[in-house]
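Of the protein chains in this complex, one is absent; all others appear in place.
Each chain gets a letter, A, B and C, in the order it is written, and its residues are counted from 1.
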Amino acid sequence: MTHDDVPALPTADDFPVLWPVPTRWADNDHYGHVNNVTYYSYFDTAVNAWLIAETGTDIRELPAIGVVAETSCKYLGELTFPDRLQVGLSIERLGTRSIVYALAIFRERGEALDERDKALDLAALGRFVHVYVDAKTRTPVPIPPDILSAAKLLVVPGTK
Amino acid sequence: MTHDDVPALPTADDFPVLWPVPTRWADNDHYGHVNNVTYYSYFDTAVNAWLIAETGTDIRELPAIGVVAETSCKYLGELTFPDRLQVGLSIERLGTRSIVYALAIFRERGEALDERDKALDLAALGRFVHVYVDAKTRTPVPIPPDILSAAKLLVVPGTK
Amino acid sequence: MTHDDVPALPTADDFPVLWPVPTRWADNDHYGHVNNVTYYSYFDTAVNAWLIAETGTDIRELPAIGVVAETSCKYLGELTFPDRLQVGLSIERLGTRSIVYALAIFRERGEALDERDKALDLAALGRFVHVYVDAKTRTPVPIPPDILSAAKLLVVPGTK
Partner (left out) sequence: MTHDDVPALPTADDFPVLWPVPTRWADNDHYGHVNNVTYYSYFDTAVNAWLIAETGTDIRELPAIGVVAETSCKYLGELTFPDRLQVGLSIERLGTRSIVYALAIFRERGEALDERDKALDLAALGRFVHVYVDAKTRTPVPIPPDILSAAKLLVVPGTK
């Protein structure tokens, strides 16, 4: 916190996982920048792709699936094709039946020789709430064990 | 056919069905016109929406589903949000296991008092080939009777 | 407000404008329902299409354009192609340089003989914040007069 109690913006170090997402030509809209809607497809893709990779499971075939209950995004910087992005993944609340992700979109700047030196500009902050439901009845059920184990890796200490 | 054997471009009258499709803000790309990719979503939507409406059936729940084997589009005019469009639907070949649609996209011009007076500018011509496969095994099967009855309404005499 | 101080969910009557939006085939995702990302394209399209229609102006050519600073959505019901939707438009805060829209997505149910009798099921609630910036420098500027006049029609008394 700063003197004025304004929380500082997060950096890439605040996210346990960074998931790479390249932009597509059609992501740009009439104004020549990435359309606001498309940011959510970056979040959506990064969360699900990471869960599939980390669990080694096709999460869509589990008896319980995550349906999206709420999403939000603050747009902090313009993006444009052909930007390369990294989606920062973290979990701010890991419940019994739901997961609240705190997400970020970073734009890769310049061409670093060393991957770790790549400068990342914060472009957006988002939230994404998954509620687990029975794949057939769509009634709320506990988070499947595979997902829960993976999700624990994204929980950031100090959040609740 | 004209004197030079160049086939004349079709008009709205050449299509048994016109299906309305409005554009969306995000359809426009960097150049401020509808992205070439999006034209196919107009075709895709019109064909399937019309089949669902005409058969009164959720075609996705039938034992045989139509998978897309081939598509093509010639772009004849620019489109831009908030254009309102009509997709012309016709069938140029109705086989036992596949359907070849000949499609067009017309842009509504001006604001006609009478719906039938609305001027329609041809913006694109397309083809869309559906092959019917078993919903589970994905092996080719005959076109389901419901789809076949509907499809006959779109066959244009003189094509084969 | 109810006895428990839980705000009642809004109905179509709470929105000065309802803007029709049909779904598209590709809006459905792997789970057979409209993908969470796509709801934002309904908001985006409805707000901008209404502004263009109401002002009679191509708002993209004005010296000041609205860029999106923040969006959010609560998902209250499933949607699926070929649902027909109405986007409820209202403004909860009309500032000097920014507009906060309160939006809703309603699903048309059944086939009413009379358009006004059509049952509308609430499927989502959203917020959409436009900040006006100079089209070239992208620095904040006052809302253009054309937009301001139109926006006043969407302000709901009792909100601030």
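Everything that follows uses one rule, which is that contacts are C-beta pairs under 8 Å (C-beta built on N, C-alpha and C of every residue); 3 or more make two chains touch, one makes a residue touch a chain.
A quick note: this is a predicted structure, and the numbers were derived from the prediction, not measured.
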item: Interface partners of the hidden chain - shown chains only, full complex considered; value: A, B, C
item: Absent-chain contact - pick from C:21, C:37, C:64 or C:102; value: C:37
item: For chain B, residues in touch with the removed chain; value: 30-31, 35-38, 40-41, 44, 60, 65, 67-75, 78, 138
item: Absent chain, residues of chain C that touch it; value: 25-26, 28-30, 32, 35, 37-38, 81
item: Interface residues of chain A (partner: the chain not displayed); value: 21-22, 24-26, 32, 41, 44-45, 48-49, 52-53, 60, 81-82
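We take it that only the chains that are shown with their structure count from here on.
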item: Chain centre separation in whole Å, for chain B relative to chain A (CA means); value: 37
item: Chain B and chain C: spacing of chain centres that average the CA atoms, whole Å; value: 29
item: Where chain A touches two or more other chains at once, by residue number; value: 30, 35, 37-38
